[in-house]
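Note that one protein chain of the assembly has been removed; the remaining protein chains are unaltered in position.
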Amino acid sequence: MAAILLQTADWLFVVDNLGLLLGGAAVTIALTAASILLGFAVGFPAGAVEVYGSDRARRLVEQVGIALRGTPLLVIIMILYFGLSISSSAFVTAVIALGLRSAAYQSQIFRGALQSVDDGQLEAARAVAMSRFEAIRHVVVPQALRRSVPGFQNEFTIVLKDTSIAIVIGIGELLTTGQNLYEGGQSTAALEIFLVVSLVYFVLTFATNRSLDRLSNYYAVPEGTT
Amino acid sequence: MPRVANVDRRRYLQAIGGTVATLSVAGCQSDSGDSQTLTAGTAPGFPPFEMKQDGELVGFDVELLEAVIAASEYELSGWEELEFKSLIPALNNGNVDVVAAGMTINDDRDEAIDFSDPYYSSNQAIVVRESGSFSPSSLDDLSGATVGAQKGTTGESVIKDQLIEAGTIPESNYNAYGNYVLAVEDLLNENVDVIIIDVPVANSFVADRPIESAFVHETGEQFGFGIQSGNDELAGALNSGLTAVEDDGTYRDLTEKWFGQK
Partner (left out) sequence: MTQPLLSIDDLHKSYGSEEVLEGVGLEMDQGDVTVLIGPSGSGKSTLLRCVNRLTEINSGRIALDGQDVTGADTDVNELRKQVGMVFQDFNLFAHLTALENVTLGPKKVLGMDAADAEAAGRNHLEQVGLLEQADSYPAELSGGQKQRVGIARALAMDPELLLFDEPTSALDPELVGEVVEVMRDLAAEGITMLVVSHEMDFARSAASDIVFLDDGEIVEHGPPEQLFQNPTADRTEQFLSRLHAHEETA
C-alpha cells in the first residue's frame, strides 16, 4: 500500500492539475450552497405548513414531499432538464433539482423540530394576545431553528455528495473533473486523484459542520444548573 | 414514524420511468436560432475516442466529427459533455444536435434516434496480464475464467451474450466496472483474469501497463454519429462529410494519431 501511495509521477500529475480540480471544487461548492439555500427557503415553510397548515394545505405539501423524497434524484434531474426543459442553464436546473429534493427532506427536519417545541409555549404566547402567526414566529420558530442544527448539518453533507449527479446534465463539478483527469490522462493516478477529491469533500464537510456548530453555540440558550 | 403513502411505490417508479422516456422523446426543440449551427454531445472518459486532457476535450471522435462538419455546410458551435446515458435524451430534447461518443449502432437505439453511416468498426480486445501464463486464443478458452468489462459497452454485451449465455462462464464470474480504468486496475490486482475492451482503448493501455492483448474478437459492431430521428438533411450532410474526410486522407491520419498500431 505504501508503495502504491509513493508513486511520485502520479502525485506530480495531480499537483499539475490542481487548478482544474479546484475549479471543479468551486462548482461543487456553488451547487451545494445554492441548493441548500433553496432547500431551506422552500423546506422551512413546507415544514411549518405540515405542522400548522389547513387540512388541504397539509395534504398537498405531504404528497409533494413524498413524491420528491421517493423519486431518485437522477430521475428528477433528467425530467427537469431533458423532459420539461425548465431552464436552458444546466446549473440552474441542477440547483432546482437538488434544492427541491433537499427541501422535501428539510421540511421533515423542521416539522420534527417545530413539533418538539412544547405546546405550552404556543399557549402562553397566545395568552399574551399574540395571533397564531405571531406566536409561531416569535416563540416557536426561534426554538425550533436551534433544534434543527444537527439535522441541517446532516442534510448539508448529503447535498454536497449528491452534487456529483449533475454530470448527467453536463456540469463539471469536482468528482467529474477528477474522473476526467484519470480517464483522459494518467490512468495510473486514479488512486491519488480519488484521495485528493475525498480530501476536498472532507474539508468542505468539516468546515461547514464546525461553522454551524459555532453558530449554534452563539445562539444557544443557556442551560442553567437548576 | 412511518408515513403511509397513498401511492404504490413500484407503480410510481414505473410511471416515472415511462414519463422520462416519453418526455425525452416528445421533448421540445432547442432554441439555437441558426439552423446551420450544431451543438455536439459526447461523454468523455472513453479514451482514445473522447477524453479530457489538461482540461481540454480531445479524442478520435472529437476530431473526426469536427472534420466531418467542417467538410459540410454546417458549423459546430461547441461540445456538451454529458454522461453516456444522457446523450439520447439530450438529442431528443434538442440540447444537442449530433452525438459522437463511441456509440454502437443497434436496433434498440435506432428506434429512439437515427445514425449516420458507420465511421468505425469496433472490435473487442481480450486483454490479460503480461506476467500471467493465461493465453487464450478464442472465446472458448475463457471457460471458467473471471472476466471484466465496462458497463454498457460492447465488451459487456460480448460477455453476456457469448460467454454467459453459452455457458462458458457463470454469471458470477463477470465483474462490471464503471469505467475501463478500474477494469484495468482490477486486472493488474489479479482480481480478474481477463478484461474485454475496445481495441483502440486496449492499445492505449497496453502501451504503458504490463498487460497485453491476447487476441481480437471481431464483433461486426460499428460506431455511428447519433442524430434526431427524421433529420435526413443532417444525416446526408454527415455522410457526405465522412466520404470527403475518408477520400482526402484525414480519416487515415486520425486513426494513425489516435490508435497508433492499427
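Some observations on this one:
Residue numbering begins at 1 within each chain, and the chains themselves are lettered A and B in the order written.
Criterion: contacts are C-beta pairs under 8 Å (C-beta built on N, C-alpha and C of every residue); 3 or more make two chains touch, one makes a residue touch a chain.
Owing to the predicted nature of the structure, the values given are computational and were not obtained by experimental measurement.
Contacts of the undisplayed chain with visible chains (whole complex): A. Of the candidate positions A:Val139, A:Leu181 or A:Leu204, contact with the unshown chain belongs to A:Val139. Check A:Asp16, A:Glu123 or A:Asp213 against the missing chain and you find that the one touching it is A:Glu123.
The omitted chain makes contact with subunit A at the following residues, 118, 120-121, 123-131, 134, 138-139, 142-143, 146, 221-226.
Keep in mind that, in the parts below, only the chains that are shown with their structure count from here on.
By the touch criterion stated above, subunit A contacts subunit B in their complex at residues 17, 20, 62-63, 66-67, 70-72, 75, 78-79, 81-85, 88, 167-170, 172, 179-185, 187-188, 190. Across the complex, subunit A is touched by residues 3, 5-7, 9, 12-13, 16-17, 19-20, 23-24, 27-28, 31, 44-47, 51-55, 58, 80-83, 85-86, 89-90, 92-95, 179-182, 184-185, 205, 208-209 of subunit B.
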